[in-house]
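In this view, the complex is presented without one of its protein chains, the others remaining in place.
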Amino acid sequence: MDEIDIDIVANPDLESPVLIEGLPGVGHVGKLVAEHLLEEKESELVRRVYSEYLPPQVSVGDDGTAALVCVELHALTLDGQDVLVLTGDYQAQDNVGHYRLTNAFLDIAEEFGVERVFALGGVPTGELIEEYAVLGAAATTEFVDELEGAGVEFREDEPAGGIVGTSGLLLGLGGRRGFEATCLMGETSGYLVDPKSAQAVLEILQKVLDFEVDFSSLEERAEEMEEVVNKIEEMESQSQQASLPSDDDLRYIG
Amino acid sequence: MDEIDIDIVANPDLESPVLIEGLPGVGHVGKLVAEHLLEEKESELVRRVYSEYLPPQVSVGDDGTAALVCVELHALTLDGQDVLVLTGDYQAQDNVGHYRLTNAFLDIAEEFGVERVFALGGVPTGELIEEYAVLGAAATTEFVDELEGAGVEFREDEPAGGIVGTSGLLLGLGGRRGFEATCLMGETSGYLVDPKSAQAVLEILQKVLDFEVDFSSLEERAEEMEEVVNKIEEMESQSQQASLPSDDDLRYIG
Amino acid sequence: MDEIDIDIVANPDLESPVLIEGLPGVGHVGKLVAEHLLEEKESELVRRVYSEYLPPQVSVGDDGTAALVCVELHALTLDGQDVLVLTGDYQAQDNVGHYRLTNAFLDIAEEFGVERVFALGGVPTGELIEEYAVLGAAATTEFVDELEGAGVEFREDEPAGGIVGTSGLLLGLGGRRGFEATCLMGETSGYLVDPKSAQAVLEILQKVLDFEVDFSSLEERAEEMEEVVNKIEEMESQSQQASLPSDDDLRYIG
Partner (left out) sequence: MDEIDIDIVANPDLESPVLIEGLPGVGHVGKLVAEHLLEEKESELVRRVYSEYLPPQVSVGDDGTAALVCVELHALTLDGQDVLVLTGDYQAQDNVGHYRLTNAFLDIAEEFGVERVFALGGVPTGELIEEYAVLGAAATTEFVDELEGAGVEFREDEPAGGIVGTSGLLLGLGGRRGFEATCLMGETSGYLVDPKSAQAVLEILQKVLDFEVDFSSLEERAEEMEEVVNKIEEMESQSQQASLPSDDDLRYIG
């Protein structure tokens, strides 16, 4: 096996496809979006990317068969818009790996004629969220303007530490290579898998790419998570009443 | 020295050999099985694999001579079945090393005409075990079926985190390269070297490969471990009586 | 992208330029100096150095556009003295990266005809500072003598652990390659961004390179930091009165 080893599974002709990336990250927001698209739409696996920068690991399927960890690209169509969806269970495990794998992903995107890249992720707020904003960053001011029109928020100094990992590099390396790239980040507490944040990101994508997708399975999952959140809040409020003097003091608890 | 440096010690003609891997890991289950086979059967050292991915270390023998850390492959016969046994004191120390060393092991297996690979290990349960099940994963559904017939259990979502390290990659990379590969994992508490779990794995191997091996030395070692376990349990129950209210509460202690 | 990827933005003719390096480090002293020079003087961006040894990250500007993390070199003139200023938001993330990036920086310096290298940094004292000394180390005794004449202090066994990172290597690798190199380190508590320490280093640079620069913006920032320090000291003295027996004991608190 080479450092990066790509299985060419299919080579469909795609018309002006966009790349949508959703790997695991904060709140699993990006991955939830990518998986939701693959569940709701018919798709075709086109590439498997294996690499020694991924964990030395197999995942085991329900039938007992094992598969080497990889990143997959599927082709699908969203109401006429061809899309390559990039997802998987792991990101690269070190800095060099992030750079090399992201470059490999962009090479594949180039092969298929991709011009626009949507890297998806979550941005942690550290607290439970009522209104799910979607923050953005993009390679060009033109793309910033277009996305702002679709409801994406661009805030000064946010996200504070910049954007790291595959999403950051798809934007950074992609921009340098001439892709029209953006990273869309759903606000999320950062503590839990967050289907509501994923839905907020999907709504932006719908506007920008002009398609519609059914949200019901995502909403169900959101309701399940909400029950978890409610239980946690209940437990927290009980323990706070027991050990803490007043609500005011709680403001300073990280 | 190259990145990976292989001493060719012997090149015996083997007839349809299988590869059995037992490197250190959870409960030392795989290593105990490999060592037991090497103790009970006559064997011939065929390869020593040195690598800068292994620790920078020598082990010192009883006669005061030192040997550079390596992984060894021995050839032996189990009631007519030729076998390559892969074992050693260490696995690779990082991700890239795991990929490259496992590929080197598969290259050697290929040279000897190996078609079937048995990677052995333990799966931690977190509690002391009465009935030692052997969990499995395999590269193909055919091999899953055959192993299930021999008593291997294939459970949905187990092992939860997939299989990591050399065993995982022998299965994952081996499967990709066309080997009929499996990973057999004896259940074990995960806290102690576990000869009973090793015996459970050996019993499966006996059925699948149709051979018999004497278990007495492994049973002795199991009895020694059992005494250790009993002492630990005794100490635990004393400390529990002292500090904990009831047995019911103990169920929730990890 | 290669391991190190250099954008050639401009190639101005520079006359006997010196290299001044100010990357993030102890007290951000070096970076404050480099940034102050870029704020006060007109400058021209000449190189962007991208590398997989830098974090896999983009920074996001106020207009929502993202830029891949890099190290930049700007050309400017300090009262007739041509200067290359090297700065950025990150240093290399591992040992090998430090060596390779520093060599790349020296290659660029060589291209522009640089003979003298000033690596800037801070040296932590562990306590708040009244008089800001600037410690030095240099590649040759001649340079040591010259810098001593300008007020740089050369103290036996300081800094105790040697000088690490890009600054250390610009001096060590630079010296080996024949550059007249020095590292100038402003004393700083090590706890806070320290504009006063940066001013002390700038004052040395003014003498050695014979230029003048306005300090007012740096002094403002120093006053802001002083308010922060005062608040911290106030809080400390209150908590000390509450829990500690006497001022004498505090001397031994790290």
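We just call them A, B and C in the order they show up, numbering each chain from 1.
Throughout what follows, a contact is a pair of C-beta atoms (placed from the backbone, for glycine too) under 8 Å apart; a residue touches a chain by one contact, two chains touch by 3 or more.
Not measured: the values here are computed from a predicted model.
Touch, as defined at the top, links the missing chain to these shown chains in the whole complex: B, C. Taking the complete complex into account, B:93 is the one of B:77, B:93 or B:189 that touches the chain left out. Considering the full assembly, C:139 is the residue among C:84, C:139 or C:208 that touches the omitted chain. Here the missing chain is touched by one residue of C:22, C:56, C:88 or C:172, and it is C:172. Residues of subunit C that touch the chain left out of view are 92, 95-96, 98-100, 102-103, 136-141, 144, 148, 154, 156-159, 161-166, 168-169, 171-173, 175-176, 183.
Those residues of subunit B that touch the chain absent from the view are 1, 50, 52-60, 62-69, 93-94.
FYI, only the chains that are shown with their structure count from here on.
Interchain contacts link the chains end to end along an open line, per the touch definition above. Overlaying subunit A onto subunit B using CA atoms gives a rotation of 90 degrees, to the nearest 5. Centre-to-centre separation of subunit B and subunit C, using mean CA positions: 53 Å.
Chain centres here are Cα means. That of subunit A falls 37 Å from that of subunit C. Among the residues of subunit B, none is found touching two or more other chains.
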